[in-house]
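Okay, here's the structure, questions in a sec.
Heads up, one of the protein chains got dropped from this complex, but the rest are sitting where they should.
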Amino acid sequence: MNAENAPKTLAGGAPAAPAAVAPAITLIEAITQALAYEMRQDPTVLVLGEDVGVNGGVFRATAGLQQQFGPERVLDTPLDETTIAGLTVGLAAQGMKPVAESQFDGFVYPMVDHIVCHAARFRYRTRGRLTCPMVLRVPWGGGIRAPEHHSEANEAIFTNVPGLRVVMPSSPARAYGMLLAAIRDPDPVIFMEPKRIYRQYKEVVPDDGEALPLDVCYVLRDGSDVTLVTWGAQVKETLEAADRLAAEGIGAEVIDVATLKPLDFATIAESVAKTGRCVIVHEAPKTAGFGAEIAARLAEESMYDLLAPVERVTGYDTHIPLFRLEMKYLPSVERIVAAAKRTLAAG
Amino acid sequence: MNAENAPKTLAGGAPAAPAAVAPAITLIEAITQALAYEMRQDPTVLVLGEDVGVNGGVFRATAGLQQQFGPERVLDTPLDETTIAGLTVGLAAQGMKPVAESQFDGFVYPMVDHIVCHAARFRYRTRGRLTCPMVLRVPWGGGIRAPEHHSEANEAIFTNVPGLRVVMPSSPARAYGMLLAAIRDPDPVIFMEPKRIYRQYKEVVPDDGEALPLDVCYVLRDGSDVTLVTWGAQVKETLEAADRLAAEGIGAEVIDVATLKPLDFATIAESVAKTGRCVIVHEAPKTAGFGAEIAARLAEESMYDLLAPVERVTGYDTHIPLFRLEMKYLPSVERIVAAAKRTLAAG
Amino acid sequence: MTVAATFEIEYLQYLGPDGAPVADLPPAFRDAKALLPLFKQMLFVRTFDSKAIALQRTGKLGTYASCLGHEATHVGIGASMRPEDVFAPSYREYGAQFMRGVRPREVLLYWGGDERGNDFAGPKHDFAWCVPISTQCLHAAGAALAFKLRKEPRLAVACCGDGGSSKTDFYAALNSAGAYQLPLVLCVINNGWAISVPRSAQTGAKTLAQKGLAGGLHCLQVDGNDLIAVLEGMRRAAERARSGEGGSVIEFLTYRLHDHTTADDARRYRSEDEVKAAWTREPIARLRTYLTAQGLWSEAEEKAWAEECGKRVDEEINAYLETPVQPVEAMFDYLYADPPPDLRAQRAAALAQEARR
Partner (left out) sequence: MTVAATFEIEYLQYLGPDGAPVADLPPAFRDAKALLPLFKQMLFVRTFDSKAIALQRTGKLGTYASCLGHEATHVGIGASMRPEDVFAPSYREYGAQFMRGVRPREVLLYWGGDERGNDFAGPKHDFAWCVPISTQCLHAAGAALAFKLRKEPRLAVACCGDGGSSKTDFYAALNSAGAYQLPLVLCVINNGWAISVPRSAQTGAKTLAQKGLAGGLHCLQVDGNDLIAVLEGMRRAAERARSGEGGSVIEFLTYRLHDHTTADDARRYRSEDEVKAAWTREPIARLRTYLTAQGLWSEAEEKAWAEECGKRVDEEINAYLETPVQPVEAMFDYLYADPPPDLRAQRAAALAQEARR
């Protein structure tokens, strides 16, 4: 699961070779496919959360699973996130591999106590006697015109917590491969799913049970002028910004961080060593968002490589507004392009 | 409450002029003194938490207050942090100024939901119709040989949350003045108290009701060779490190951040513009600790001033161990001195 | 056998599903005239609700949570409160809110994605709509605590659903109401479903009312489709609270006749038969029957009032549709009383960005 011996470069836009039968699927369908695969293959895997059963989850991530695996593998919980988190920790410590769902990002806060005080610590606290191999799936982020508390980019709340993995796929293929890896991981994983791109496009994702590595960044596009670092739904805007920059003759390297914690800084550092410029893009509020950690590592370890100040293009330091204004809050392609150009002008 | 027109420089070590009668008091006594002052002067101020009543709090922060102000101003709560947080939000929205206590840092997590989803949002959500003028006091950090969950530097959990203030005094005088300011602030304040220095030394703190500004850094020591930025209990080690550096002819400027959120970056930038070097010191785990935000701002806004890479001296990316090992976890004077010297060697 | 404690949960119902009285009516309603304005309010709410759903279906409103079937409970709760009391709704108790002065256009504005919907013209001290389930119950407990400490004769009323009664915040609210003997009424509106999860899957408790026993509260189960039972249940709880006898949990038995919200499709998880059966118990028909039998209501009156309701709701809808979007700076201006410098800088940048478009 470590960075050293894992493949890091992946043709982002390049379509995977279509399998004989595998149809192209969306990110959310890739999640379902991964859950079903792992449930078939590991009888200890179970899914729990609000409305995950007959209803298949409010986003349909668990659609069909209860019908396929029965109500003892796909459990509707009482309406309480503390309950979900606490039961999940207990299940994981006693031989199960629970995959819990937080219905939306904004409902993850009551889970924080059990995640931070217990899931992240069972192995540490007991010197390995008890462990907590669980996954918490969190539909994440804004841009779907949803009500309050349904649009939050709150990954930073977990990134200072030792013992966790914080993972965020940004394509159907990575959703499938990284969710398999997350479920198989012997430690707790917070698996955040950019809901804005749940159904944005389809990709052929063979249901072959092949996990993708965690703990590594994915280089989605090569470029030598500026490094654009991002994750989650903003990968879309960032790739678009790279296209626009390319049209102006500027080569932008695009890195999908994919696993925020532990961070594969080596891949970022390598890119910045080449480009000398870095723009970090994320949806969350700027101050103490996870982009700060990446910029900090650059300030510590890549200062002599930097030809221009680091830029962060992020959500503002305010709550994401209700949906009439939310698109004004989210980082836009324009803002990314402008920041990239500033780094080029500065150097 | 803004940085511009607030005094920023304060002689850190210099003893305040002793008032006629005011005896020297510890940081925890300064907390009690501020609570009592504000309760006398504002009838809407009340204190609530576990054991804050007859017992005066497990750290004695509220000692004597129930006797003085009665059980309707100083309320023991049922043993539930969700309850404390939720009641506090309700009280604050309905005309009271509650000062709640989380008994230890490790018990703050069940409060996160009400703080993030409600306290931080009432004003925003209602366009100012309802507000949440509350203070949450949190004895913070390690080094007192306490049991598990009693030693956590978890300030980062709040620093990405819009709408909050996150404040941490590091001297009796600042504890008194900043707590008064926090209670008077019309918005929610997380007030973290470095428990390791609760009783470390005494200072004369006149009980004059004079608040100190929030949202500003305090420059505790002037120096022109390197800037040491820190907060909370680590101010002690950092000042010691500055002494040692001074003995070797190195002038270290020491900045107590004091209010993490909103951050007064201008004061830090100004210092780094002078020194060209910056070491950030904090107890919390390194990755995505609040030090990352400061380093990130330097990478964005002070890159041309930096003569050497930024350094962070922090807790390791693991849980603070139980007390037999905890002093090996906390940043030491040696580590700070070494980092400062590295920045000097690099430049 | 030694017994440490015994308990009994009462059930209130006055009008049966067929509109005929099943018990002696409480004194206040022996003259049915008192019910008429509330019945009309229930009809207004239903008109509002169906028009809001239509508005969402045509893309002019965001996700909307219907209150179809809850009219007696919602209006009854609203009618039982005084202006100075504090109401803490979840997200569908429009009937209660309208009684308190919240305007339909504000409801629409909120579901239309605009924070100004929470800046009620109604009681300035009422809590806003609350999405994180049952957290409002604790805020109401905090409000009740404020009243008790200030010795104000006010009460706090919070609503949550059957699903919401599983939430830890609900338990925390009843626990603290008992510990401090607070003037708090916790209304559990049991409409059978929490999105797709039936009441039976939420808890092993026979009634949701009995949850109050965990905090030593007064507990009551009420037919929430019977306006009279709702009013009587609330009257008892309010009296108790105002006279310093502490808090109550009231379970209102009703049914969610619509999908959970407009984003939901209830056919995936519940049978048509169940819904059909629920329609035979719905609150408006039975009260109509009763009032008509009392000679207080007629088809003609209904027709005229329906028209009036339609007109009033349309006015509100137009006011909503004509409300311009907030300017970009609204994102920044309500976060802190006094925005810190960085935020002001971000505000300026956002405005500049906006100007560039």
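Order of writing sets the chain letters: A, B and C. Residues in each chain are counted from 1.
Going forward, contacts are C-beta pairs under 8 Å (C-beta built on N, C-alpha and C of every residue); 3 or more make two chains touch, one makes a residue touch a chain.
Just so it is clear, the model here is predicted, and its values are computed rather than measured.
A.B. asks: For the full complex, can you list every visible chain touched by the one that's not shown?
C.D. replies: Across the whole assembly, the hidden chain touches A, B, C.
A.B. asks: Taking the entire complex into account, which one of C:A214, C:A285, C:A319 or C:L351 touches the absent chain?
C.D. replies: Residue touching the absent chain, from the options given: C:A214.
A.B. asks: List the residues of chain C that touch the chain left out of this view.
C.D. replies: 1-13, 23, 166, 168-169, 171-172, 175, 177-179, 181, 201-207, 209-211, 213-217, 221, 246
A.B. asks: Could you pull out which residues of chain B are in touch with the chain that's been left out?
C.D. replies: 50-51, 53-56, 58, 76, 78-80, 82-83, 106-107, 109-110, 145-150, 286-287, 316-319, 321-326, 328-329, 332, 334-335
A.B. asks: Quickly run down the residues of chain A that touch the omitted chain.
C.D. replies: 1-4, 46, 72, 75, 77-78, 80, 82-83, 85-96, 113-114, 117-118, 122-131, 162-163, 186-187, 215, 262-263, 265-266
Here, only the chains that are shown with their structure count from here on.
A.B. asks: Give the label of the chain whose average Cα location is farthest from that of chain A.
C.D. replies: Most remote chain from chain A, centroid-wise, comes out as C.
A.B. asks: With chain centres defined as C-alpha means, what is the inter-centre distance between chain A and chain B in Å?
C.D. replies: Chain centroid spacing, chain A to chain B, equals 32 Å.
A.B. asks: Measure off the straight-line distance from the CA centroid of chain B to the CA centroid of chain C, and report it in whole Å.
C.D. replies: 41
A.B. asks: Centroid from C-alpha atoms only, then distance chain A to chain C, rounded to Å. What do you get?
C.D. replies: The computed centroid separation for chain A versus chain C comes out at 37 Å.
A.B. asks: Give me the residue numbers in chain C that touch at least two other chains, ranges are fine.
C.D. replies: 115, 132, 168, 330, 335, 342-343
A.B. asks: Could you pull out the residues of chain A that touch at least 2 other chains?
C.D. replies: Touching at least two other chains: 82, 106, 109-110, 148-149, 287, 317-319.
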